[in-house]
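Questions regarding the structure given below will be posed in turn.
Complex shown without one protein chain; remaining protein chains in place.
Chains: A, B, C, D, E, F and G, in written order; residue numbering restarts at 1 for each.
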Amino acid sequence: RRQGLPEIVYGPGKTSEEIAAIVTSLLAGCEGPVLVSRVEADVAASVLGSPELVSGRDQGEYDAGARLLVWRPRPAGTVSLTVVSAGTSDGPVAREAAGVARAIGLDVTEHADLGVAGIHRILGRAEEISRADLVIVVAGMEGALASVVGGLVAVPVIAVPTSTGYGAAFEGVTALLAMLSSCAAGVTVVGIDNGLGAALAAHRLATTLDRRASR
Amino acid sequence: RRQGLPEIVYGPGKTSEEIAAIVTSLLAGCEGPVLVSRVEADVAASVLGSPELVSGRDQGEYDAGARLLVWRPRPAGTVSLTVVSAGTSDGPVAREAAGVARAIGLDVTEHADLGVAGIHRILGRAEEISRADLVIVVAGMEGALASVVGGLVAVPVIAVPTSTGYGAAFEGVTALLAMLSSCAAGVTVVGIDNGLGAALAAHRLATTLDRRASR
Amino acid sequence: RRQGLPEIVYGPGKTSEEIAAIVTSLLAGCEGPVLVSRVEADVAASVLGSPELVSGRDQGEYDAGARLLVWRPRPAGTVSLTVVSAGTSDGPVAREAAGVARAIGLDVTEHADLGVAGIHRILGRAEEISRADLVIVVAGMEGALASVVGGLVAVPVIAVPTSTGYGAAFEGVTALLAMLSSCAAGVTVVGIDNGLGAALAAHRLATTLDRRASR
Amino acid sequence: RRQGLPEIVYGPGKTSEEIAAIVTSLLAGCEGPVLVSRVEADVAASVLGSPELVSGRDQGEYDAGARLLVWRPRPAGTVSLTVVSAGTSDGPVAREAAGVARAIGLDVTEHADLGVAGIHRILGRAEEISRADLVIVVAGMEGALASVVGGLVAVPVIAVPTSTGYGAAFEGVTALLAMLSSCAAGVTVVGIDNGLGAALAAHRLATTLDRRASR
Amino acid sequence: RRQGLPEIVYGPGKTSEEIAAIVTSLLAGCEGPVLVSRVEADVAASVLGSPELVSGRDQGEYDAGARLLVWRPRPAGTVSLTVVSAGTSDGPVAREAAGVARAIGLDVTEHADLGVAGIHRILGRAEEISRADLVIVVAGMEGALASVVGGLVAVPVIAVPTSTGYGAAFEGVTALLAMLSSCAAGVTVVGIDNGLGAALAAHRLATTLDRRASR
Amino acid sequence: RRQGLPEIVYGPGKTSEEIAAIVTSLLAGCEGPVLVSRVEADVAASVLGSPELVSGRDQGEYDAGARLLVWRPRPAGTVSLTVVSAGTSDGPVAREAAGVARAIGLDVTEHADLGVAGIHRILGRAEEISRADLVIVVAGMEGALASVVGGLVAVPVIAVPTSTGYGAAFEGVTALLAMLSSCAAGVTVVGIDNGLGAALAAHRLATTLDRRASR
Amino acid sequence: RRQGLPEIVYGPGKTSEEIAAIVTSLLAGCEGPVLVSRVEADVAASVLGSPELVSGRDQGEYDAGARLLVWRPRPAGTVSLTVVSAGTSDGPVAREAAGVARAIGLDVTEHADLGVAGIHRILGRAEEISRADLVIVVAGMEGALASVVGGLVAVPVIAVPTSTGYGAAFEGVTALLAMLSSCAAGVTVVGIDNGLGAALAAHRLATTLDRRASR
Partner (left out) sequence: RRQGLPEIVYGPGKTSEEIAAIVTSLLAGCEGPVLVSRVEADVAASVLGSPELVSGRDQGEYDAGARLLVWRPRPAGTVSLTVVSAGTSDGPVAREAAGVARAIGLDVTEHADLGVAGIHRILGRAEEISRADLVIVVAGMEGALASVVGGLVAVPVIAVPTSTGYGAAFEGVTALLAMLSSCAAGVTVVGIDNGLGAALAAHRLATTLDRRASR
């Protein structure tokens, strides 16, 4: 049975030594997955190669697309999540959401490059998308993808505005406001670029599903 | 089995005649609940008393606290929702969320007046709250209740900022930003005063739960 | 051949006497259409019934949906304009755009209620919409309709954000920013609720088309 | 006959290898112009010198002023565009608009350094400017040039606010708001520094003009 | 010789009795002009008819256009001020500036309806305007008039943004920012709708001029 | 008896030579503590090693956590201050507040890592915290800690918003607004990251306490 | 000895019946002062005249200037508070602060009309002001009074921005930001118009003073 929220260390501003020390202590002090987010490749290599972790029981893995270090990932369970993203620059945030969700045991499918200016590509995926237990939509610019997807599926839609875009995108504020104002009712929103937050919201939902299944 | 989103008419800016006509046509054209939101008592009375509706098969009910007109409510299903609110002025939004959720078949419990300045009252309810399948948190001012509840329960938390407050509450913008920045990870947010949106997000979750149960 | 911009009086804040006097003088002092915008029905009746205008050569007409008074409308020319709008509350702005455009000689078609949450309704109209010489898109909330239509047609798209919506619509600011950030390239934008501005932008385009045709 | 929107790759954040690969595949997969925007001189040289492109059928050109790489530009057609800009720091955005428009077949004229504080210089060009089929106005600071030009010409005016300026220019927000509030009716606006967007709006207009001409 | 700042009572939020009392005491306690600003016609009549003022030595006058009550105006001196305004809705603010300036002894000329979309009307007045010792420019919408006038005259230009406009005028904020960012160097700005502030800035200048003349 | 505000030099933007010179002159010209804030370790070393200071009567100390240089600290008096902070990234601001307060003679206790998502950790410290004469609360993100602590203690609470956080934390603006809107009445606030300001507010309070004690 | 925070009912949005019922229950359920804030005169009269309160043991009083209803005020203790305000329109907020503080047992002195444009009036009161245990400064417009007073006294200064002012006062936001940025270090701030919050902050200080005195 799923338990509480996983341990997630925020990488930025920490040295690889500090990260290694925190991870070592978390691996010892608790069960379940341990993650470090927003880690660049070189820092990741140096964390993974640190003596205390190399000699440890659990070996970590680096997911470069998601900029994520993962120890003790959960195997994929029965809760299915689809992560949909709009443009290529939304990729890192989408992959962070997908990577975290996967590490904590969701069954994740990803659909990238579904900008609303090419509505037919989205429609071609509609049926597949709507089969998931819940959907995370990642989009910058005007964030319209959340409304379109929200209108196509009946399951929970968690929208993640990204800070990509120019002109009047204002570092994600435009997408954030647009998603909060979505004409597709029942869409919920997390903070700008907060792929991790969306994955943890998915985890909360999986907790409920698991709890009900186990009754 | 639960189907799509319910029909919900937005009351403000419509005359009772217009509302009665729309409702009549929705009752004829589809199955399931029909709701009208943000209706004052006098308009409600006049809608309920309109000839076409009085003579119809389905009789409507007015929920004054939620400012909601409801026809053909669904019976309470097995999905449980708790609606928690902070101050008395958050009441109307909390009751809208609860009223809509109830009308579309969720099993709703309400906890009011749980401001974070009186943290012990919240803690006294923590166990009860955490038993629900999901939680809606309604709060204005600094919206801190979402963070506290998000830290206490492992299930989905949907936060609704309200436009109440003064000083620097800026019509709900402060609560909105605070909830989006919640240190309790995985909390998701809807627009200011959008009790209805939160209830529909709950409906989306119930759709997934029902769908899995029926497999 | 089309000439300059038409005479348009801004109604709000003027008495019916003042409006009648201005219109009388404009009818005498120039050729072509004379319009008064944002006029309520009672003021319109009183302007149309004023002695100086009743006895004049040109009789005015009131377009209630567009809240527009029109004298000497141009006959529909060959330039075709489609006005697309998202929700019922975007109606008045869409009708102002359509009404002004029609009065100054464009051949106008209107499509209402094409919210992006129901993407299939939009697609059903796509071919028809793309036949126009240009398209005006009127939408509030998150203004996503401009992106979807911008992706469907190759002709000029002028987006008008409206002040409708709640939650985080911020009186049209959200739709304005979203439209300026549209991922559908080449969409241009006018101010909030500025149906008139969009119609005059259409007039500018018609001027170019006419000028080229008459060469 | 003009077809759809051209292929435009956004340069920033891509390596010259990535750009070369994308361009190679676009040149193979579609007809018509292929552009890469916002490319610095060194990256451009390295893209143009990459083996796959050197050996290709279509040779690219670099427009340093517009920071643009262009393959298969269209020859100038009959649609005339004038690009007017206010200060020297608006130059790059104006040249991007002009460069893109030229590459996709518009007949482009440029007028630089027409700040409104020297109104007589603008007036000296007024007749020439008003001969174009449409005008793009590029200005930062208070963006007043859009209003002045909008008052001088009857054809479409597309305003591009730039992020230049200091004091209270707020990275282009002041110019953006000013252009959206222009007292010269029918002016439309694109996002801050979005010269490309303005050029594509011009392309949309040219599409309509060509389509009518070809009937 | 000119002395300090005149006594000016801010009318809004005060009863006619309160105003009459304050004015009576100011007339007794100091020399020079006494003004009350932003007074509606009925309040003005009732202040002027109050027993204590009717029986006083100095009789007040009401300037309806400027919404100003004036006692003991100074005769026009040698310092000349021109007040230029853009649209009809900028009128009240322009007249407040002119009315206050006149009451405190400046030699005031007014030019209304000089919107920048009709640049030739402004140019026709340029020589006359530039003869003044200083110029106040009153404009709403995009406030471009300040830049144009600032470029035409070498004397001090004080810009007053007004709260008129729609679309993206944001209650005068757009005009305020635009004026602060004016490309015409050396233009200074006062708060939104602050005609009074501009007149007092003019008074400060007149103080310096008088002081130097009297040396 | 406590006297006026201490001398505090703002380090950023000053060379170590400039700092050494200012400190030397302050040590000579006044009595009591002399502090330099926001000094990095290398600059600090170089200031402390500068000839004029090495040869001086008073030797300085560097507090790396607080980024503070201190000469002539006051001994701890009887006024007790507790500094409470939410997350690890709030640490530097909390330590600046604590460091300054300690240097000017308050009796300081620190409690770190008391985020509201873990409410039980806060409650475990409640009694200890409430024993202080006043409390400084340092928090970023949604700043909810100020409300929770404000509800737990009856003594003065000074809230310091920090610029930490992401998503919608907007560089501390969200925490600032939330703290100003705290539902725990009587909480006061200083600027973003202004640990020093909070410490000086504590100093003001200590001044009153000392003054009364010495009567 | 002082105990916790007093009971304060927020009047707006409540009927006189609701207020009377709440007050009756508070008077019965606790000891110490009971206050109702922001009550207009007619509502106050009707509350005071309600049967349950008329027949009660404790008789209430209405303080019209402070818009405050008070039952069981505490006698003035030894803690002295000075409330300083800038303009006449800051009066109601200053009187709310003073009224609440007085009702809960502080020894309150008020100084009104101390705008910084007349710096000599402030200086004339400086000595008297600095004798208080703490000072509340109430100011709108640019809120400069907080900085001046903060520079004149060594005791705690709590600044209350008010929503008065025009031009660029933005409903108190300008004063709020200015006070938070005060160059007089150690000044703390409460929300816009929050006289009550300032009084309760004073109460917190008095709690500490009393607690220390009683040791």
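By definition in this document, a residue touches a chain if its C-beta (ideal position, glycine included) is under 8 Å from a C-beta of that chain, and two chains touch if they have at least 3 such contacts.
If you're wondering where the values come from, they're calculated on a predicted model, not measured in any experiment.
Enquirer: In the complete assembly, which of D:49, D:65 or D:167 touches the absent chain?
Expert: From the options D:49, D:65 or D:167, the contact with the absent chain belongs to D:167.
Enquirer: Quick one: say which of G:26, G:68, G:103 or G:116 touches the chain that got left out.
Expert: G:116
Enquirer: Which parts of chain E face the unshown chain closely enough to count as touching?
Expert: Contact residues on chain E toward the absent chain are 2-5, 8, 133-134, 154-158, 176, 180-181, 185-191, 196-205, 207-209, 211-213.
Enquirer: Please identify, in ascending order, the residues of chain F that touch the omitted chain?
Expert: Where chain F meets the chain not shown: residues 13, 176, 190-194, 197.
Enquirer: So that we can see where the missing chain sits, which residues of chain D does it touch?
Expert: Chain D touches the missing chain through residues 89, 166-169.
Convention: only the chains that are shown with their structure count from here on.
Enquirer: Identify the chains adjacent to both chain A and chain D in the sense defined at the top.
Expert: C
Enquirer: Which chain has its C-alpha centroid at the greatest distance from the C-alpha centroid of chain F?
Expert: Looking at centroid distances, C is the chain farthest away.
Enquirer: I'd like to verify one number: the distance from the centre of chain E to the centre of chain F, where each centre is the average of its C-alpha atoms, in whole angstrom.
Expert: 48
Enquirer: Going by the contact rule already set, what residues in chain D reach two or more other chains?
Expert: 176, 180-181, 185, 190-191, 197 - these are the residues of chain D that touch more than one other chain.
Enquirer: What chain pairs are in touch here?
Expert: Pairs flagged as touching, ordered by label: A-B, A-C, A-D, A-F, B-C, B-F, B-G, C-D, C-E, D-E, E-G, F-G.
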